[in-house]
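Apart from one protein chain that is not included, each protein chain of the complex appears where it belongs.
All chains are identified by letter, namely A, B and C, in their written order; residue positions are counted from 1 within each chain.
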Amino acid sequence: MEQMRKETATVYSQQELATGIYDMWIETGLALMAKPGQFISVYTKDKSALLPRPISICEVDQDHQRLRIVYRVAGKGTKEFSGYQKGDSIDILGTLGNGFPLEAAKGKKVFLIGGGIGIPPMLELAKQLAAEKSIVVGYRNDELFLADELAKYGKVYIATEDGSVGTKGNVCNAIEEQGLKADVIMACGPMPMLRALKAYAEKEGIPAYISLEERMACGVGACLGCVVKTKEKDHHSHVNNARICTDGPVYLASDLDI
Amino acid sequence: MEQMRKETATVYSQQELATGIYDMWIETGLALMAKPGQFISVYTKDKSALLPRPISICEVDQDHQRLRIVYRVAGKGTKEFSGYQKGDSIDILGTLGNGFPLEAAKGKKVFLIGGGIGIPPMLELAKQLAAEKSIVVGYRNDELFLADELAKYGKVYIATEDGSVGTKGNVCNAIEEQGLKADVIMACGPMPMLRALKAYAEKEGIPAYISLEERMACGVGACLGCVVKTKEKDHHSHVNNARICTDGPVYLASDLDI
Amino acid sequence: MNTKVTIAGVEFKNPVMTASGTFGSGMEYSNLVDLNGLGAVVTKGVANVPWEGNPTPRVQETYGGMLNAIGLQNPGIDVFIERDIPFLKQFDTKIIVNVCGRSIADYVEVVEKLGDQPVDMLEINVSCPNVSHGGIAFGQKADCLYEITQEIKKKAKQPIIMKLSPNVTDITEMAKAAEAAGSDAVSLINTITGMKIDIHKRTFALANKTGGMSGPAIKPVAVRMVYQVANAVKIPIIGMGGIANAEDAIEFMLAGATGVAVGAMNFVNPYTTKEVAEGIEQYMKQYNIENIMDIVGTVR
Partner (left out) sequence: MNTKVTIAGVEFKNPVMTASGTFGSGMEYSNLVDLNGLGAVVTKGVANVPWEGNPTPRVQETYGGMLNAIGLQNPGIDVFIERDIPFLKQFDTKIIVNVCGRSIADYVEVVEKLGDQPVDMLEINVSCPNVSHGGIAFGQKADCLYEITQEIKKKAKQPIIMKLSPNVTDITEMAKAAEAAGSDAVSLINTITGMKIDIHKRTFALANKTGGMSGPAIKPVAVRMVYQVANAVKIPIIGMGGIANAEDAIEFMLAGATGVAVGAMNFVNPYTTKEVAEGIEQYMKQYNIENIMDIVGTVR
């Protein structure tokens, strides 16, 4: 059985999927333990930028022992990663986090919702989840990265900020416009979207599992850098904070005070 | 006319000449202004290591606009440089320093003396100097880097610390053993060697031009990091310190208090 | 070859420790690092009651380092005693508990509760810059430091280590005050107060505005202060601040530190502590050093 570790892996391929959105496959034995909704920490070679970058796992290929990450260039770390090519080394720590609870949605009607760079983790989730999937994804514009691939695993509903494709607006607008319904929500995206989905789920009386991001340092629950406010006292911290890197990144929205 | 500048140049070739001694040709227009005894500052790509490394110019190819540096791997900067390959970029500032005064030796009997990593600047000097040259070089062992090339421009006398080739000992031992004489000395090497040559030159009543090295920051005379004690007040500093990067690195030994 | 060091009568199998706050209570890293290879685990600070800490963002990267403003979130001493100490006791390493508080009474309460616990030393955090009443005043004024040290020492059953703040004009005054009040050792440096501003959002990068800076960037300041303190007091020093490898650790020991702690670099390379311990042995071999204690404070 594979165990969490830091290792020097190898880039298997890389391409730009959309403007500033990169798609990298990494050869690593960590693929054998990877679950949808988990993430890896990626370390830069730039020695002035020391902290690893947490990046969600987009797809898992256990047969070939490869992980896929799809990420946006947002700073000097991701800028560096975007320059890596096949055969380059890449230092990673993983796999990290809890992942989405597949059992909670099995056989049910489920929304898989991704906003922007929150879309990638939905792909492996869509692959592995045996359920009736409505996949709702929100983009800035008509650069619909991963939409084709998601369509293999369920019906895809698209929202775009600029209205160029599908519903103009965000994923909530798409759900409304299309009159969609579900028994469970699984989502990843920006905090405003997650807050809206939390409210929507409460109104509908359904559970929503949402994946959060936050500035991290250690990635293993030691530094307490990345916490989220919880409704009840957290079992580990004994205060109303849970660690996103280990207790999350996926939470039942109703457990959170966001 | 070329002018001192910092530029991103291109590595033309690199090879390991001896254990830990690397030989790099760099394509740069700065070759057009380079003089024997001058140096360039080389910047690392490692952003944790900010200060440039001063490296003496070994050879100048003005026709092809290339500079050659031969350097020892002594730390993380030079370690990084040693990994560069043809076509890689290399940031350099140059050309820096005064260089050897060719006129002072023209037509005379001259010792060109190099110790260890002080040998490389002797090559371009030997090429350009129209004089009766005795080239005395000191090595640790039988890895006689550059000796063949130096032999094209004058008779080469070798000293090795381990006695494996030539005189056992240092360059002074070689001069004594071979009974060599000269009217002028031009030398580069470790401080103990330079001190010994200064004493020798005073005893012989001949001038010795010696090239120094010191920790530097700016390389252009601004920071006053690299100074050497002078006998008289320096014309620029108005104290008994001269800046190695700009007033040097080549000094008449009798002007120094070392 | 002997890598053992002794600090205030406690013997450590090697000088390598974890810096408080960067290694949780050991549990979090125990899947990555063999705790048996460490001289000691120094735990994240624990108070008399649970602390919530600061809002997020709590961490930010800086050039060659990082800022944190966790605000000493902790589950309180009762949970710590029940859960974390038994966990650590499974390993063959020393346990140093970092103690924090908002008042002398807070500190004393924790220290007293730890009195009958199987922990080896107590590190007293009087220098956290990230909590408004986190005791920073105790760490920046010599007379306050003297007083709290004295009160804690009266109650402590284990040897105490006062952890010093670098955010002072003269670190030696602080070290002397700790020594005079009976501290068994000092550790330094805690983080240096820093700030980062997001120029695009035009706001502070940390919710707390300021944070504590750590990482390789601050190492020269830490080495300087260890050297100064080693020349000012007779009690042993645990040195920390940007240690990334054995070379760094040895630099601290030559400057005067008997123990060395790895902090922020645990986040960058979780195997740092192990590599430091191994690298110290290599250095000892290379220079024929029989006892690592022999090099402590030898650069003068």
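We take it that a residue touches a chain if its C-beta (ideal position, glycine included) is under 8 Å from a C-beta of that chain, and two chains touch if they have at least 3 such contacts.
No experiment lies behind these values; they were computed from the predicted model shown.
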**Prompt:** List the subunit C residues touching the unshown chain?
**Reply:** 62-65, 67, 140, 167-169, 192-197, 199, 202-204, 209-211, 213, 216-221, 223-224, 227, 242, 244, 247, 250-251, 254-255, 283, 295, 298-299
**Request:** For subunit B, enumerate the residues touching the unshown chain of the complex.
**Result:** 3-6, 43, 47-52, 93, 214-228, 236-241, 246
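Everything below uses one rule, namely that only the chains that are shown with their structure count from here on.
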**Prompt:** Counting only C-alpha atoms to place each centre, which chain is farthest from subunit B?
**Reply:** A
**Complete:** With centres defined as CA means, the chain nearest the overall centre is C
**Fill in**
Between the Cα centroids of subunit B and subunit C the separation in whole angstrom comes to 47
**Asked** Centre to centre, by mean C-alpha position, how many angstrom separate subunit A and subunit C?
**Response** 35
**Prompt:** Got the subunit A residues that touch at least 2 other chains?
**Reply:** 47-49
**Request:** For subunit C, jot down the residues that touch at least 2 other chains.
**Result:** 63-64, 216
